[in-house]
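All protein chains but one are shown in place.
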Amino acid sequence: MTTPDVIVIGGGLHGCSTALHLARRGIQVLVIEKDHVGRHASGVNAGGVRRLGRHPAEIPLSVASMELWHAIRDLVDDDCGFESHGQVKVAETEAELETLRRRVEEVRTLGFTHEELIGQDELRDLVPATSPHCVGAIVCRHDGAALPFRTTLAFKRKAESLGARFIEGIRVTGLRRAAGHWHVETTDGAHEAPRIVNTAGAWAHQVAAQLGEPVPLEVIAPMLMISAPMAPFLKPVLGATGRPLSFKQFINGTVLIGGGHRGRPDPETNWTDLDFAALAISARTVWDLFPVMRGAQIVRAWAGIEARMPDDIPVIGPSRTSENVWHAFGFSAHGFQLGPVVGAIIAELIATDRTNLPIAPFDIARFDRPTSL
Amino acid sequence: MFQRLPDAGDTTLSITVDGKPVTARAGDSVAATLLAAGIDHCRTTPVSGAPRAPYCMMGVCFECLMVIDGVGNRQGCLVPVRDGMAVEIQHGKRELAR
Partner (left out) sequence: MSNAPELRDSYDVAIIGAGPAGMAAAAICAGAGLSTVVFDEQTTAGGQIYRAVGETPVRRAAVLGSDYWYGERLVHALRASAAHHVPGATVWSLSREREIGVSIAGAARLVQARRVIIATGALERPFPIPGWTLPGVMTAGAAQILLKSSGMIPQGRTVLAGSGPLLWLLAWQYLNAGAKLDAILDTTPRANRKTAWPLAAAFLLSPYFRKGLRLLLSVRRRVRVIADVSDLRAEGDGRLQAVVYRAGDGAETRLPADTLLVHQGVVPNVNLAMSVGIAHRWDDDQLCWTPVVDGFGGTAVDGIAIAGDGAGIAGAWAAEERGKLAALAAVRALKPDARREQLPDEAQVRLALARVERGRLFLDRLYRPADRFRLPDGDTLVCRCEEVSARQIVETVALGCTGPNQMKSFLRCGMGPCQGRLCGLTVTELIARARGVTPAEVGHYRLRPPVKPITLGELAALPKNEAAIKAVVRG
């Protein structure tokens, strides 16, 4: 086995995307995944492909990633189940509508026009099933949704077809630097490469800690639930303003309900305990916003294990303690849409040591600063 | 097709299935009532529209999903029949395409 140029630790979407973009540049890459590719958040998230509501620092990346999504078949030879019927964030009160109005203005000031404010009439046209009490919304017309596991697997398959290698079911146990190489020790022997990328998601802080740069990563398990097929009533992905909700109907009629409520993760055993009392709150939100859903059958609920940073934006960029190491983790429950572009950024950094996209806000060193005083 | 044993009690209840009257025995499930009435299928599937009939009678297969008193997706084998009940065949595909 030849020594790869890069070892990627973690076979989620960001790891697979990094592998794909590296392979496209002719760089030899090995991905090490402790379970199977897409096992955690990458494979079981809500699948939202959304620019709407992004943190200002993330907007440029999100906008760039959206262009990749709209040509996803060219990138990975699979449509990833991507559909672009827009994303809508509704206001239930005049006060909420005012919040949305200010948000749209803020985004425009930053030079972006993808978020649009719409009134009650246009909301009714766009999403006739919304409860009549909703007074308006932000719409992001070219946002959409995709199938998470299918997407992650498509990135893996395309990367493999370009020469990337994947080893699944082995876990990284240690990192060692010797003779200019990183030695990645695993539960099944050691692998070495001059460079490593940490895309280990909810386990990424363990890697960072080994490099002497601990991060305040919180392991979270956002809960989702899905209904039995319903008659079609909703095309865009829908969110609310005053309460957590992410809501969408698949083409097969099933309705996915998510949005913030969390289960209890146990990252050591890959287990998540669901909290039905909290899921009941999501159910009440849907009950209020979509009367058509009141008799819907909930057939399954689940939670993916992922990483949240205290400022709710990811870590993207080079290690500040170790040479030839890059990080991409901590996407704080909204990393799926960024997957295509983050892999491109990391590959660009590795190949050229620079990127045109503004990644300074995602520097791992930001956690070195004292947070209070 | 099923028949009742001659000594298996009287059918004293009456329900409707898609509007047509059907007699029933107190203690039977809705699924059993339909089988005894010779009703071919209780639902059509959401995917292909194929007809389906009760298969397991113990609540695990979900083939006997029906509309009972206006509520859809009820497991007919778990619902005891009651006098005056209105049962409808559940049309999976047609309702989804509405």
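The first chain written gets the first letter, and so on, giving A and B; residue counts start at 1 in each chain.
Criterion: a residue touches a chain if its C-beta (ideal position, glycine included) is under 8 Å from a C-beta of that chain, and two chains touch if they have at least 3 such contacts.
No experiment lies behind these values; they were computed from the predicted model shown.
Of the candidate positions A:His14, A:His261 or A:His334, contact with the unshown chain belongs to A:His261.
The chain that is not drawn here is touched, among residues A:Arg24, A:His114 or A:Arg157, by A:Arg157. Of the candidate positions A:Ala57, A:Leu117, A:Leu162 or A:Ile298, contact with the unshown chain belongs to A:Ile298. Contact with the chain not shown here comes from a single listed residue; of A:Leu279, A:Ile316, A:Ile350 or A:Ile364, that residue is A:Leu279. Contact between subunit A and the unshown chain involves residues 36, 38, 43, 147-150, 153, 156-157, 227-228, 243-244, 252, 254, 260-262, 269, 271, 273-281, 283-284, 286-287, 293-302. Residues of subunit B in contact with the chain left out of this view: 1-5, 7-9, 25, 27-29, 32, 35-36, 40-41, 45, 47-48, 50-63, 65, 73, 78, 80.
One rule holds for everything that comes next: only the chains that are shown with their structure count from here on.
With centres defined as mean CA coordinates, subunit B is found 45 Å away from subunit A. The touching residues of subunit A, when paired with subunit B in their complex, are 228-232, 253, 295, 297.
Interface residues of subunit B facing subunit A in the complex, by the touch rule stated above, are 46, 71-73, 92, 95-98.
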